[in-house]
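Okay, so here's the structure we're looking at.
Only a single protein chain was left out; the remaining protein chains are all shown in position.
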Amino acid sequence: MYSFKNDYSEGAHPRILEALIESNTEQVEGYGEDKYTKEAIRLLKEKIGREDIDIHLLPGGTQTNLTAISAFLRPHEAAISANTGHILVHETGAIEATGHKAISVKVDNGKLNPDDIKPVLEEHADEHMVKPKLVYISNSTEIGTIYKKEEIEELSKFCRENDLLLFLDGARLGSALCSEDNNIKLSDLGNLVDAFYIGGTKNGALLGEALIICNDYLKTDFRYHIKQKGALLAKGKVLGVQFLELFKDNLYFDLANHANDMAKLLRNGITEAGYSFLINSCSNQIFPIFPKEIAEKLGEKYAFYIWEKIDKDNSAIRLVTSWATREEKVMEFVEDLKRYSRESIK
Amino acid sequence: MYSFKNDYSEGAHPRILEALIESNTEQVEGYGEDKYTKEAIRLLKEKIGREDIDIHLLPGGTQTNLTAISAFLRPHEAAISANTGHILVHETGAIEATGHKAISVKVDNGKLNPDDIKPVLEEHADEHMVKPKLVYISNSTEIGTIYKKEEIEELSKFCRENDLLLFLDGARLGSALCSEDNNIKLSDLGNLVDAFYIGGTKNGALLGEALIICNDYLKTDFRYHIKQKGALLAKGKVLGVQFLELFKDNLYFDLANHANDMAKLLRNGITEAGYSFLINSCSNQIFPIFPKEIAEKLGEKYAFYIWEKIDKDNSAIRLVTSWATREEKVMEFVEDLKRYSRESIK
Amino acid sequence: MYSFKNDYSEGAHPRILEALIESNTEQVEGYGEDKYTKEAIRLLKEKIGREDIDIHLLPGGTQTNLTAISAFLRPHEAAISANTGHILVHETGAIEATGHKAISVKVDNGKLNPDDIKPVLEEHADEHMVKPKLVYISNSTEIGTIYKKEEIEELSKFCRENDLLLFLDGARLGSALCSEDNNIKLSDLGNLVDAFYIGGTKNGALLGEALIICNDYLKTDFRYHIKQKGALLAKGKVLGVQFLELFKDNLYFDLANHANDMAKLLRNGITEAGYSFLINSCSNQIFPIFPKEIAEKLGEKYAFYIWEKIDKDNSAIRLVTSWATREEKVMEFVEDLKRYSRESIK
Partner (left out) sequence: MYSFKNDYSEGAHPRILEALIESNTEQVEGYGEDKYTKEAIRLLKEKIGREDIDIHLLPGGTQTNLTAISAFLRPHEAAISANTGHILVHETGAIEATGHKAISVKVDNGKLNPDDIKPVLEEHADEHMVKPKLVYISNSTEIGTIYKKEEIEELSKFCRENDLLLFLDGARLGSALCSEDNNIKLSDLGNLVDAFYIGGTKNGALLGEALIICNDYLKTDFRYHIKQKGALLAKGKVLGVQFLELFKDNLYFDLANHANDMAKLLRNGITEAGYSFLINSCSNQIFPIFPKEIAEKLGEKYAFYIWEKIDKDNSAIRLVTSWATREEKVMEFVEDLKRYSRESIK
């Protein structure tokens, strides 16, 4: 059984583990004040092209979302998210547990634009309703789509004009930035959003997300929030070493490119085999629609999620690739698909 | 500069890293449902000697405290802790951030007994005050002392009689159970407390605490709480592999024994050199009292915290040993201390 | 300017004020332990026909919703509400501020039925999502519709089968129970829901809601929650006296009947004048659709909310009647409407 279920069922890239071993015997400061974390932060600032940003390393994505959003908002303020947003769908009410409403906006492609947000602002007119204050977007989105630079620019402009914060969940930022459809550079983000994070967990690390705070106003006392939410690892070095390794050369992007390449191979193969997709995604998640019996047959050999029933005969499944996805397994999947298709026609 | 500042400034034990490498290339289920985590949990149940307990692996101590305590309490219920308790002193109000008051009880030795708790129950008489519901203890305590079995038994009895939950913070449980003064077995705890955890971070792991829930009533839906508080690692295997390695033979206890042995060497050497201690501790933290100039001299070569000013000429410092503390450095410290002492007398 | 804007822009019924004056000079216990509150509770139990219920008097509706829902739910549990529900729309995120998600279900008529709730239960399948636990309904709803007895029975059955709590917001319960379409008795509610409240503020009182807890499991320590949320009035008698007066004979229902009668007069008059309604409501809120110029003309003499733009020429407005609505003003409104309509045709 080979798994395309998700991008966190794999281990870490070997270089990550080697880096942990190499740095293992040294005594360092705790709580992220070690030299590895400091160097990783310095390096990330360089890559992002700004010195005046604050960077913190946190263990996971939900943890980063809840720590940042609860730190950024006052009690009566709310986050706005596409209906597919991770904070709305898959965090067990983590944002609400910190006291804040997350407002859902129904969209088709996992992405928000100003026209989606305007009606929310109009509806929330007075003190009988929460005050929308933060726009939460994911790139790539939870359904594999990505934002174009122009789209983020528009959002950014709209947010600034409307006194909204723009926060980008980058759990899969690597795959987004390495997508062939992408025209955003890491260094663009520092100027376009108030805060964002670069996901390590889903792109080669054991665990870890790098949160970048660009807006001065949001920086104050941020370490207090990390500690209060339980996200300040005693052995913070564990995160520092990994991000240093990921960014000291192009490893982070190499890994994301591999994941995207594998997704593309799958996409092309599936298209050749005559199938279409639920969503036109261009990152490491794809959503082909298969007849039920084909999906079942594939399911005997490959692990994946059934994403959505299309009709009584067809379902969309989700295939996720990662830094560790093996090309021969992808080829095998495509071959199997073609063979099952031929057999089923007979 | 050699550090006795804490037990988390070291890396992981080499066997932990090896185990991570060995298990690295395999695809596994995410979110702690992998085979390593399952096997670690099976093993821990065996060691604790009970099948009817629930075990969850979480990334860190503050995280475990806040997740467990907020899951166990209803909104109006409060935790009781010794004034030195980690939840009171060093968690940035994490418990309060989940909505609960933590009631401080002033004690001398970091430990609670029924007589300390009774007045709290008497004072909190009606609905104008919070309802004390959970007794939080640490073993070893934040000041290096440990509980005797009889003490926990008494507490346990008292809690059951008074409808209180007993929760044990075991961030340094290894050192406590391996102390030469200890008479508690891991298997005792399952019968004496409602929940406790076994700290990995401070005893050889990269990160990780194993939370054991013994009280049936507290088990329901606990994974929801872990997820909501951001403590459910996507690559949960990272924790499973480590706990499996720590407990598949005696590694966990071997490491704690080493830390304790090193503390004992220090303690004996310091005593021989003619100094006394602020607290009569018997685990991996010791608190010798040194004249100011001796402490300063030592501070040039060794890192440690000044714990408390005793008077204008003397201070207690905190020395912490760990699985990684090197015996030759301990010997060197003692020799230096003796030499500085001789020099200072002249 | 005569107002049909809402049912809380009026004062209290004169008998309420007289009762406050009569009881004013006496010394009584504070915090709702006075004899008036006790007698009001005794009386309400009698009217509801159950002794084994707990009753608490709270100052307002949002206060009651947030106190009850946060007391009833564990941290990971969520409320389900129709999209028009007060907790979703007009409480500034009060439920979320206590840590809980409120799940919105889109319906047409302000009411929930089992078929609306089933998909929510199906979607929320595991610990990555909140656990739906409480079904929040309002009767009458925020858009003036009411539940039939059979509907609540079905909901009640469904909730019990699915381990869900059923909570009824009765801010306008008087109007619902006195609606000519109603077949629910106050005494039915005690057997059908886990908790509900009887609104005083919108039906003749200065302020005050009576919360009835029917489910034993939800009763424990409830006064702690009231106090913690700031809802325990020092001079609790103020609420007790009012509810005693409202229920010692039929005043509460007389007032609600008056409000409904006035709404009916309006409804009939508007229908006669040839207009239709956005919602087929049968309580003290009605939503006629008027051409823009008619609405504007009426707006010069009568206060009301524009509820929804229907198209570029027509809008639905909301008219609310209350215990204090004067029949001559209703007649005047209808006459004016008819006159404006005639004039506009010319």
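Here the chain labels run A, B and C in written order, and each chain numbers its own residues starting at 1.
Note that contacts are C-beta pairs under 8 Å (C-beta built on N, C-alpha and C of every residue); 3 or more make two chains touch, one makes a residue touch a chain.
The structure displayed is predicted, hence computed values, not measured ones.
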Per the whole complex, from C:Tyr136, C:Tyr197 or C:Tyr224 the residue touching the absent chain is C:Tyr224
Please identify which residue in C:Ile117, C:Val130, C:Cys159 or C:Leu233 touches the non-displayed chain. C:Leu233
Tell me which residue among B:Ala78, B:Ala273, B:Ile289 or B:Val334 touches the hidden chain in the full complex. B:Ala78
Based on the whole complex, identify which of A:Pro75, A:Pro114 or A:Pro291 touches the chain you can't see. A:Pro75
In chain B, positions touching the absent partner: 75-76, 78, 89-93, 96-102, 104, 127-130
Touching residues (missing chain, whole complex) on chain C: 2-3, 5-6, 8-12, 14, 17, 20-21, 23-30, 59-67, 91-94, 97, 201-202, 206-207, 224, 227-235, 237-238, 303, 324
Had the left-out chain been drawn, it would touch chain A at residues 31, 70-71, 74-76, 98-99, 127-128, 130-131, 221, 223-228, 232
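Everything below uses one rule, namely that only the chains that are shown with their structure count from here on.
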Measuring from the mean of all protein Cα atoms shown, which chain centre lies nearest? A
Distance-wise, how many Å sit between the C-alpha centres of chain A and chain B, to the nearest whole number? 34
When centres are defined as mean Cα positions, the distance from chain A to chain C in whole Å is 43
Centroid of chain B to centroid of chain C, CA atoms only: how many Å? 51
Multi-chain contact sites of chain C, meaning residues that touch two or more partners: 75-76, 98-99, 127-128, 130
